[in-house]
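Here's the structure, in structure tokens; my notes come after.
The full complex has more chains than appear here; those shown keep their coordinates.
Labels run A, B and C following the written order; every chain starts at residue 1.
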Amino acid sequence: MSLFRTTRRVEFGDTDMAGIVHFANFFRFMEAAECEFLRSRGLSVKMDWHGQAIGFPRVSASCDYVKPARFEEVLDVAVRIDRIGKKSVTYAFEFSRDGELIANGKVTSVCCRVLHDNQIEGIEIPAGYRARLQGTGER
Amino acid sequence: MSLFRTTRRVEFGDTDMAGIVHFANFFRFMEAAECEFLRSRGLSVKMDWHGQAIGFPRVSASCDYVKPARFEEVLDVAVRIDRIGKKSVTYAFEFSRDGELIANGKVTSVCCRVLHDNQIEGIEIPAGYRARLQGTGER
Amino acid sequence: MSLFRTTRRVEFGDTDMAGIVHFANFFRFMEAAECEFLRSRGLSVKMDWHGQAIGFPRVSASCDYVKPARFEEVLDVAVRIDRIGKKSVTYAFEFSRDGELIANGKVTSVCCRVLHDNQIEGIEIPAGYRARLQGTGER
């Protein structure tokens, strides 16, 4: 059950000499979809949370490629939360075109406090952030 | 046991606003290391093999991020063949800096015949290509 | 006088360690806006034109950066045709945010016939393509 759906049009610069979307770009597409989902909930991957800068650096990412995607195609992107731990969240993404699966992937991020000079320190996901993420919090 | 070792210097354009290498770029780094390994064996991800154009589109890719990598750092990259199947090959990559693990990942590609207009069709990895890949073939 | 207006939201992966959009990415933004403009006229940078594959490789590109653009900002992008020659077209782009100029740039492309194996040969812009580009042609 996806929480959020968006679309992504393949740009010329997303392709490679094989004539298809370069495999690394699906990770950018996932990140953009995640951010769009977060925005829809009043959240961001990098934001001020009650006076504290927090961020969500990635700890793992994976993608399975089923069919190629080509220039100017519009991909449907479904985003769901696969798992929320104390400190981390895993998103699952599904890319399809006209109902046909193109690729699916996962990205796991950990909640961090961002200190001086971009140094980071893992923290528990703030309760209010978590609530909004799950769609139960107030905005 | 790695088959091949190379290095990669982090460029300014590889970083993101968190001050570290953007996670998607590790997939480009893996691909470049794979291609460098293949070149060292007289192979390529896209080449003419006895008159037939072959390519190795990716079917899956994953990466675990352990420590951030920053601008101008030189990463050590170790490449090994994790598995060779009839039609596919999986590479494992390890990124480190001064002996400290930064990230590790895997990429699986399938051998394809490249037809007209970049259309592709999965085939068995040609015996000679496989032999060179494993370091047992003639050049 | 701009022919076409669109918007572009800055993604996390568009930024660099200076916390702003990496300068090279504005060229991708220009290309995407150009393609969106062309689509609005039933055209593309790579298409079949009456049975002949044509493309528009770039011969020059430039950008002046006035103010930085940051993550999640929505940029307004204005596209106009600066000049159409016999074989080439120059687009001018203006990026702004809330009426404030961020950057402006130009890209010149030449019309080419795409032959076997991605080889290209410069040709005159087909009359029908030119007419649509200028908004005077039929669709």
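What we mean here is this: contacts are C-beta pairs under 8 Å (C-beta built on N, C-alpha and C of every residue); 3 or more make two chains touch, one makes a residue touch a chain.
Fair warning: this is a prediction, and the values are worked out from it, not measured in the lab.
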Subunit count for the whole complex, all chains sharing one sequence, 3 displayed: 4
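Please note the rule applied: only the chains that are shown with their structure count from here on.
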For chain A placed onto chain B, the superposition rotation in degrees, Cα atoms, nearest 5: 180
Copies chain A and chain C touch via same or different residues, half shared test: same
Approximate Å spacing (C-alpha centroids) for the pair chain B, chain C: 32
Averaged-CA centre spacing for the pair chain C and chain A, given as whole angstrom: 27
Two or more partner chains touched - positions in chain A: 28, 31, 46
Touching residues (chain side chain A, partner chain B) in the complex: 17-20, 23-25, 27-28, 31, 46, 55, 57-65, 68, 107, 114, 117-118, 120
Chain C-touching residues of chain A, taken from the complex the two chains share: 11-13, 28, 31-32, 35, 39, 44-46, 71-72
Residue numbers on chain B that touch chain C, as the complex places them: 12-13, 15-20, 22, 24, 70-71
